[in-house]
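My questions all concern the structure below.
Missing here: one protein chain of the complex. Every other protein chain is in place.
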Amino acid sequence: MLGRLTQSNAGGLVLLTAVSWFVYQAVGEGFLSSFNLFTLSQLAAQTAVIGFAQLVVIAIGRLNLAVGAVGLSVVMFTGWLVETVGVSPGLAVLAGLVLGAAMGAFMGWVELRTGLHSFIVTLAIQSVYIGIVLIVSNGVSVTTLPSGITDFGSKWLFVPELSLLVVPAVAIAAALLYLFRRSSFGWKMLAVGANEPAAELSGVRVSRVVIGSFALSGLLAGVAGVMEMSRVAAALPSMGTDWLLPAFIVPILGGAFLTGGFVSISGAVMAAIFLESIAAGLVSLNVATYWQAFAEAIVLLVAVVADQARRRRRQRIKTGGVLRAEVRRAEHDERAYA
Amino acid sequence: MPLLGVMLLASVVFTLISSEFLTTFNIYVILSSAALLAVIGLSQLSVLSVGEFSLAVGGIGEFSAVIVGYLLVRRGVPLAPALLAGLAVGTAAGFVNGVLVAKSGVSGFIVTLATGGAFAGASLAITETSPYTGLPHVFNSFGTGRLSFLPYCLGATLVVAVVVAVLYRSRPAGRRMLAVGGNAEAAELSGLSKTRAIIWAHSLSGLLASIAGVIAMAQLHEANPSAGTDWLIQSFAIPIIGGTALAGGSVSVGGVLVAAVILATINDGLILSDVDPFWVTLVEGLLIFVAVLLGRAQAWRLYGRALARLGRLLPRTAP
Amino acid sequence: GGTGDSSSTGSGDSGGKKAKISLVLPGPNAYFEPWGPAVRDAAKKYGFTGSFDVPPTEAFDLSDQNALMDSLAGKGYNGFGAFPGDANGTNAQERKLANRGIKSVNINGCTSDPSAALFCVSTNVYEAALYQANQLIKAIGGEGDIALLTSQLTDPNTQLRIKAVKQAVADTNGKVKLAQVVADIDTPQSAPPAINALLASKGNTLDGAMSTSYNPAVAMATALTDNPQYRRIKFIAAENSPQVMNALEKGYIYGTLFQNTYGQAYVAAYGLYKAIQEGCQVAKDAPFDKTEQTSQLITAGVLLITKDTVADYVGKPESLPDDTERLLKLLDEKILDC
Partner (left out) sequence: MTPVVEARDVWKAFDGTVALHGAGLALESGSIHALVGENGAGKSTLIKSLTGVHAPDRGELLFDGEQRDFTGAQASMAAGVSAVYQERNLVPQFSVAENLFLNRPSLRAGFLQYERMYREAEVWLERVGLRVDPRRTAAGLSTAQGQLVEIARALALESKVVLLDEPTASITAREAAVLFELLRELRDRGGAILFVSHKLDEVFELCDRITVLRDGQTILAGVDRGKLTQGEVITAMVGRDVTFSERAAPTLRHDDGPALLELRDVVTSLGHEGVSLSVEAGSVVGLYGLVGAGRTELARAIVGVEKIEDGQLLRAGRPVRVRDPHDALQAHRIGYVSEDRKTDGLILSHSVSHNVGITIWDRVKSLLGFITPARERSRVAPIVEQMDVKLSSLDQQVSQLSGGNQQKVSVAKWLASDVDVLIIDEPTIGVDVRTKEEMYLLIEELARGGTGILLISSDLAEVIRLSDRVLVMANKRIVAEFEGSGDYAVLSEHVMEAIIEAEPVRETIVPN
């Protein structure tokens, strides 16, 4: 069991995270302070959900460059409902998420109708979505959010080190785990991602899977948006612009194939945690101001390359073991015959 | 090629909207912006050819530019050796990417993301965010000088494009990259080395990224450590709009040139037609979408079918 | 359940401890370079720990800035001077810090009321833009077409600036026309083509132009340097980059607005130091300036520099020393209650 865990991507990331946390704490200062951990849990939770929004389209071999744009739209729409229309927070968030799912589904539909690559479709549509938000909101933020929304971002769960935002992230991770392990829709998503013509010929309705996945992506982008809104305690028209890279890093670092057909939920969760702790860790290590970005990249690079090397070695050892056992058995048999 | 038609169509539309569109200066503006975009696109194209990605195009570009700027401004190195050093650094950076991607077994996405971040970070750190200015006059005029409507730097872009096109069309190295991109297993079983093709592709990409960095530097008259920030999406969008397959195996250099001009035209046209700033983002997205859609042959078939359907409906609805 | 407010772990306000102050940007930007020497000089003079920190991002990023502050707080920093990543979004962060007894000051831009910061030391964004526009109108002889080049539309300050310029234009009773506003071009990649396109379309009819952000100003200075036919256009920048200063010295552009970048940072660090180490409080009747956005502004000076005065300012890191003196005195005598 333990062997299998360290073989997997998530397992490797657990190890990496543990080692790096140890270094940050031992060499630097203040990394494990409750303050730092609280922030870390806030950010990792949201980053994980941003990654999930991308993960569900990567699963079907598509890309979604509009995760941030959908998140932004949901945030601004929810904010508007709460502030201007006066809808109750719960209802407003629900309406926002429905909008997010619809915006996602629309992209899937356009992709199917035009036959264009999802990269181009979502690139163009993200620009359209952001444009609409700009026009409708006039670039004005919503800053008077009810405490029902903002509390969520500032409260803690059980211990002061853990943000309440972890709850939605974990719930979604569990739901996705179930989706990909135990539901026909999740299996179909992976089948479409791994070999679309084969899946189609086997009776999987690709169009439904594509639209469904994009809708799910939009929904999750909306959740991530609401999480950011509650953390920042405002709905800002600039939200979502910095989601592009985390959206891809989380699933890919977590072990998903960019070409589709394989994803790892636990890997993605660990990737989000690992990723968010690098920046905080380097601050504790006192890296010179302008070298932070450089150091962050190098830590990421060294960590993943080392982990990969470790896993390859384990693989070799394991195969070697099987072979040796077989050879021994064969020699034994020979002796038995003789 | 339908994409070329789109380019002409866009020009006609903008000419109708703005009388300034076809002025010498405006054509120069579009071409010099396209000159840079095309090289950025080619840098990504070369990694796409083997079916890989590079997220380090911007990082390598600005890093090379910063190195050139450092040598010129801080060290007083003459222009030619400084430029050569910059291109060498870019190529070496690409080579490192290639080796890491091909040998480590880590997804190229993560590798280039990290190295790209490292190069961008190093550029910021070396300059402490202040661009190097006071570049030689000849260099600056290479970036912004022109012969009537032709920017000088377009010459560099065209030379680069021709070289890349010939490489992918007729040189074994180019064909090997494409073979690996088209079907890596087949290529390997036929005795081609996937590893070497990937290293080649990334090195070429690094070289092209550094050329883009140098062009950007000449256009800005400074070595700006964040010059490549916007390049990420553009580097993908240009080859893909131009018809290069994201999955590898086929590239279109001509498509990159046309796509670069189309994007430059759209950006230019948005300002020329004095679109309300709040509408710019929306209109830009729509224009890109329409351009791409019209650029595909199958789209025309789609319209044909829609028109035919309309035609079938008409007699019935007409009295 | 086990949830509670994160503030419950915060310690109460206490003066007299050792000040550990960081000036934090939302991202790397050359314009803020004087902050480094400013905080260093202040720390040396008054004897506290001071640093200048920049998150490892490419563009300005609220979340990264917040995370950086949290990590620094984890390391024991107890005072922050920030250029707010977002005029609304930074509030939640500063409130969170305040709940833990950590003081903050906004520099170079304010957050919207209600703010948890001690005060904000900045130019008055609206007034500065109005001043710049009026100077431009004067330079073109009170009549003609002008253009405004500005930054992200989603930045609330951008809205203020556009409003100010519109006001200045309106005050001329139709003699001056705001011919075009170009926004969202504040990157090295997008500014030059946009500026050139503007010149291509309106170069022959524009009489004046002003830029409130960095990259468009550099691009315009470069374009005017290279294209003598457009030097007719009176251009006022708001930066001091070498290209702008060069063009100014040569008379290719009309002027540039100098802000007291160094002084603002110095004064902020000083104020934080006084509040933390010497237990000073902000006086109840402190004579703050008030704007639509904030009621605790300490207005720093701006100065239009033209070809005639440029020699006095070029190459001096201390920006506007006289203004710094004035602000320090104001702080000591009126604002802080020690």
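To keep things simple, chains are lettered A, B and C as they appear, and every chain counts its residues starting from 1.
Quick note on the criterion: a contact is a pair of C-beta atoms (placed from the backbone, for glycine too) under 8 Å apart; a residue touches a chain by one contact, two chains touch by 3 or more.
Predicted model only: the values in this text are computed from it and were never measured.
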Contact set (omitted chain vs shown chains) is A, B
Out of B:L192, B:M217 or B:I288, only one touches the absent chain, namely B:L192
Selected residue (touches chain absent from view) among A:R62, A:H117 or A:K188: A:K188
Contacting the left-out chain: of A:R205, A:R313 or A:H332, that is A:R205
Touching the unshown chain, chain B contributes residues 166, 169-172, 175, 178-179, 182-183, 185-193, 245, 249-250
Which chain A residues would touch the chain omitted from the figure, given the whole complex? 178, 181-185, 187-188, 190-191, 194-195, 197-205, 257, 261-262, 315, 318-320, 322-323, 326-327, 330
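The definition used in the following text is that only the chains that are shown with their structure count from here on.
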Specify the contact topology among the chains shown, as one of line, ring, star, complete or other. complete
So, in whole Å, the Cα centroid of chain B is separated from that of chain C by 34
Just how far, in Å, is the C-alpha centre of chain B from the one of chain A? 28
Using mean C-alpha positions as chain centres, tell me how far chain A is from chain C in Å, no decimals. 35
Give the residues of chain B that touch two or more other chains, as numbers and ranges in rising order. 120-121, 124, 128-129, 278, 280-281
The positions of chain C in contact with two or more other chains are 28, 54, 56, 59, 153
Can you check the complex and tell me which residues of chain C touch chain B? 28-30, 33, 54, 56, 58-59, 153, 180-184, 187-190, 192-194, 196-203, 218-219, 222-223, 225-227, 241-243, 246
Considering only the defined contacts, which chain B positions touch chain C in the complex? 18, 20, 23, 25-26, 28-30, 32-33, 120-121, 124, 128-131, 133-134, 140-141, 144-145, 216, 219-222, 224-231, 234, 264, 267-268, 271-272, 274, 277-278, 280-281
Chain C - residues contacting chain A, complex: 1-6, 8-9, 28, 36, 51-57, 59, 61-64, 66-68, 70-76, 86-89, 91-93, 95-96, 100, 112, 152-156, 158-159
